[in-house]
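Have a look at the structure that comes next, please.
Not every chain is included here, but those present sit where they belong.
As written, the chains take the letters A, B and C, and residue 1 is the first residue of each chain.
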Amino acid sequence: MNWFKYSSPATFYPLAGKMAPWFFAAAALSAVPGLYISFFVAPTDFQQGESYRIIFIHVPAAWMSMFIYVVMAFWAGVGLAFNTRLSSMMASALAPTGALMTFIALWTGSLWGKPTWGAWWVWDARLTSELILLFLYFGFMALQAAIDDPRRADKAGAVLALLGVVNVPIIYFSVQWWNTLHQGASVSLTRSPTMAATMLAGMLIMALAFWMYSIAASLLRVRSIILERERAADWVREWREAAR
Amino acid sequence: MLAALRTVIRRDLLLAMRNKSDAANTLLFFVIVSSLFPLGVGPEPALLRTIAPGVVWVAALLASMLALARLFAADYADGTLEQLALAPQPLAAFVAAKILAHWLVSGLPLVLIAPLLGLQFDLSGTALLTLMASLLIGTPVLSLLGAVGAALTLGLRASGVLVPLIVLPLTVPVLVFGAGAVEAASSGLGAQAHLSLLGAFLLISAALSPWAAAVGIRIALE
Amino acid sequence: MLEARELEATRGSATLFRGIGFALRPGALLRVTGANGSGKTSLLRVLCGLAAPSAGEVRWNGTDVRALREDYWKQLAYVGHANALKDELTAAENLEIACALAGLDAAPARVQAAIARFGLAGRERLPVKLLSQGQRRRAALARLALSEALPLWILDEPFSALDADAVERVQSAAGEHLARGGMIVLTTHQEARIEARSATDINLGDGRTEARPSH
């Protein structure tokens, strides 16, 4: 199989169009049993009662938020190094999904925090680094939005994303250390030591659903970015005429 | 004349839209600055709750100043300000229109997002409401005062740093009463007195600032 | 009628010009010439009322323009060295706004005509910052095509950065303005061929009056 064939926007566009519905379907297919297990099968937590069920959304979202940043930086870096337009478009398409995941993790976390800690927000290491991750996404998107020339936006965004990827672990550990230096036990997560097997299963299935959704959403977004940037190219014109 | 003013407001809003990020950035700066404090100060919730009103207000102050420093700069550099000065309407009216547009784009969003930041610092419901009210009355004062600073430093190379420098001392009363209102509310006292004083500042500065800024601009153009 | 009497301008300790006087009647063209740094831009800014002369005065229909202010500016179109364009907006949007501020009629059809007249058709949808140096100058000057109603035009180096075709367009717009009874003051280092009933030149010399820094 010739991979390079698909690195051109013109060939990738229809491919992405064909793949996206499948990933959406997979997301829906795993979300239904995942949510069922989470809300009806998994046992009630003996310490936190029903509110712990947020975990099935919260944790997959938190995982995705961090993972997507790395993938985004990877594509941006590839675009910068090899001048491949499609990889840069991939990076731009991933950013909003990543920010959304970060936001969901923060939102569900603080919804959960109110019953467990009695506050919407505490300055715990994990929460803080997640918040900074959100700012990093925003910075990336704001920079790209402020630049009109797409080629320049791609390159400048790539430099920033790479700088961010170097920084994310540094931020993560520095915040952790900052926190443990001051922090008493007030903010430790109270959870049962061993996770019930059904809980684990529910979480893994939900994680799969989040994966599928993220891929599908990014594919759709990359399609619209391709259309916008290549609207003068012959193939878009032909495609548009054909669609008419 | 009203038509001309509407044109200025519409133009500035249009420019803000073209540069979609512009308004969002002030807001994000506000959010980031107030989130930096806990990192510097440490995560103790009780401590954070005590300093919250001050921190949020200082962050609002800094965010407004930043955006304001360049309020007239672009118009000055490209010659538009010269054209405004030669327009058949009084310059002060244009200045007022520009300030209004600027506040709509960068001040109002601060007011709207403030409760979220207050939640981060675990403020109570009344305190949150008072925070919004004090920002709603206070941020226009900041915009008005900042505009005067921006006009006086027009065309100077260092204006990015000069504006905060000459404006911040003027805004001290706003800060004191703004943060004071929130503190009063969260310790159960009424914030009425503080808020009325803020309102008085707003009236005074709305009456004086556009004229002062217009004079500053004419001086810079001469 | 625009009159200047005994105008003098100083910069630092240097006198740029002194004793400048003229009377500009409807239909007349005044061309200010002089070497680089002789004070042409300074004179034009004094005529606009943006800067105060160090002596003398500028009168519009008999009244000092520094006293008339808005009443004078209402009659004036000034195009300076700077283009007064907003980088983010298109040429048409820039024109509309400039006209609205000057109190001129800016109906879309008129704006389109002005843009076409100055040879920018086909670039309507580009924000001004993407235009070339000369195209930007054209966009700034297109304002003149909408300013027939303003009797006095003051133009500082209108032809700079323009190609031959654009120079031609500006000259014909200026000629029409004079023909309909307008007045024009302009500076230029190039040849200007403008049809005018009456054309005067003022020469500000070679700008080498003793110049010492003011600080």
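The rule is simple: a residue touches a chain if its C-beta (ideal position, glycine included) is under 8 Å from a C-beta of that chain, and two chains touch if they have at least 3 such contacts.
Keep in mind the model is a prediction, meaning the values are calculated, not measured.
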Each chain type is displayed a single time; count how many copies of it the full structure file holds and write the result as a formula. A x1, B x2, C x2
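Going forward, only the chains that are shown with their structure count from here on.
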Need the central chain here, defined by C-alpha centroid distance to the all-chain C-alpha centroid. B
Chain A and chain B: spacing of chain centres that average the CA atoms, whole Å: 34
Starting from the mean Cα coordinates of chain A and chain C, work out the distance between those two points in Å. 56
Multi-chain touching residues of chain B, meaning two or more other chains, are 19
Under the stated contact criterion, what part of chain B meets chain C in this complex? 3-4, 7-8, 11, 14-15, 18-19, 74, 77-80, 82-90, 221-222
Which of the residues in chain A come into contact with chain B in the complex? 110, 119-124, 128, 131, 135, 138, 142, 145-146, 175, 178-179, 182-183, 186-187
Which positions of chain B touch chain A when the two form their complex? 19-21, 24-25, 28, 31-32, 35, 38-39, 42-45, 48, 119-122
